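Structure below; questions to follow.
One protein chain is absent from this view; the other protein chains keep their places.
Moving on, here comes chain A:
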Amino acid sequence: MREKLEKLKQAAEEQIDAASSPEQLKEIRVKYLGKKGEITSILRGMKDLSPEERPVIGSLANQVRGQLEEWIQEKEESLQEALLEARLQEESIDVTLPGRPEPLGTVHPLNGVIEQIEDIFIGMGFEVAEGPEVETDYYNFEALNLPKDHPARDMQDSFYITPELLLRTQTSPVQVRSMESKEGKVPVKIICPGKVYRRDDDDATHTHQFTQVEGLVVDRGIAMSELHGTLLTFAEQIFGEKLKSRLRPSYFPFTEPSVEMDISCVQCGGSGCRMCKQTGWIEILGAGMVHPRVLERGGYDSERYTGFAFGMGPERIAMMKYGIDDIRHFYTNDLRFLRQFQSI
């Protein structure tokens, strides 16, 4: 009996090993462990054994049965594993084929740059103000120290609608409007992005419509060094690098002293290239200390308060930052141009 069990165990082991499919394994299980299986029939034949032998053989038979179950289980798992492996092999794909395109448009690069400018100044505590594009002569010129017949009006030929209404030529009118709405409270810290219009023929460097970002700070004791610091901080953030800056005297009717700010060329770092016309410097904005008359017009006592204002062209900044060579691209809306700014 013992021998028979040992043989049976050996035969089963060989068959389990040889099994190549779950079906075969199932047959083996039935053959040995099924209701009419060989182990079962041995256990059934136990009654013919002597009482001494019965527990010994019984325990041995159970041991063999356990062993077979374990082997079958193991074989089952390895067969399933092999099957899965084979299926996965069959399922393999060319991973270099292009992905299914999900639609991705673009934010217009000009608006993208304006958002960057806004975010930098918001980080410095500025609010974003807005003003009308159809402006009164008063806010566009007079309140900014540019009376009718002022020579500086030549600098910007305007689109008038009536003698008193025009398309704003600059975002500066928002300076006085912002001061008025603050009703004498300080600090005033605003920037104003927006569209402006001038009678220029459209060419590679001019468009009759373009954008500006105006900035204004009014508080007690605001100094030109703070204008310089604020603008340098801005420039370093927008161009993402350490820069050198310099101020040059300039003229705007609504600031005094007035400055133009140059930064070290973002293309060549200051060694001289085509973009900076070999000077190492590029002009990025105009600015100055708010003219006392403009402060007064905005309702602020120019003895108690001072301020600075600045104005820059997002087109120019975008052109320098991304190496764009023709301002008209911003208004042609050629998709071959726009798509280049998906990551802006």
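Methods note: contacts are C-beta pairs under 8 Å (C-beta built on N, C-alpha and C of every residue); 3 or more make two chains touch, one makes a residue touch a chain; residues count from 1.
Definition applied: contacts and distances are computed from a predicted model.
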| item | value |
| --- | --- |
| Listed names "Succinate dehydrogenase / fumarate reductase cytochrome b subunit", "Branched-chain amino acid ABC transporter permease", "Phenylalanine--tRNA ligase beta subunit" or "2Fe-2S iron-sulfur cluster-binding protein", matching UniProt entry of the absent chain | "Phenylalanine--tRNA ligase beta subunit" |
| Candidate in contact with the missing chain, chosen from A:K36, A:R87 or A:R100 | A:R100 |
| Selected residue (touches chain absent from view) among A:L167, A:I238, A:A309 or A:I327 | A:L167 |
| Contact residue for the chain not shown (choose from A:Q24, A:T40, A:N111 or A:Q267) | A:N111 |
| Residues of chain A in contact with the chain not shown | 97-98, 100-108, 110-111, 115, 118, 121-128, 130, 132-136, 149-152, 154-155, 159-162, 165, 167, 186-187, 189, 195, 197, 199, 201, 208-209, 217, 219-226, 228-230, 232-233, 245-251, 253, 256-259, 289, 291-292, 306, 330-336, 338-339 |
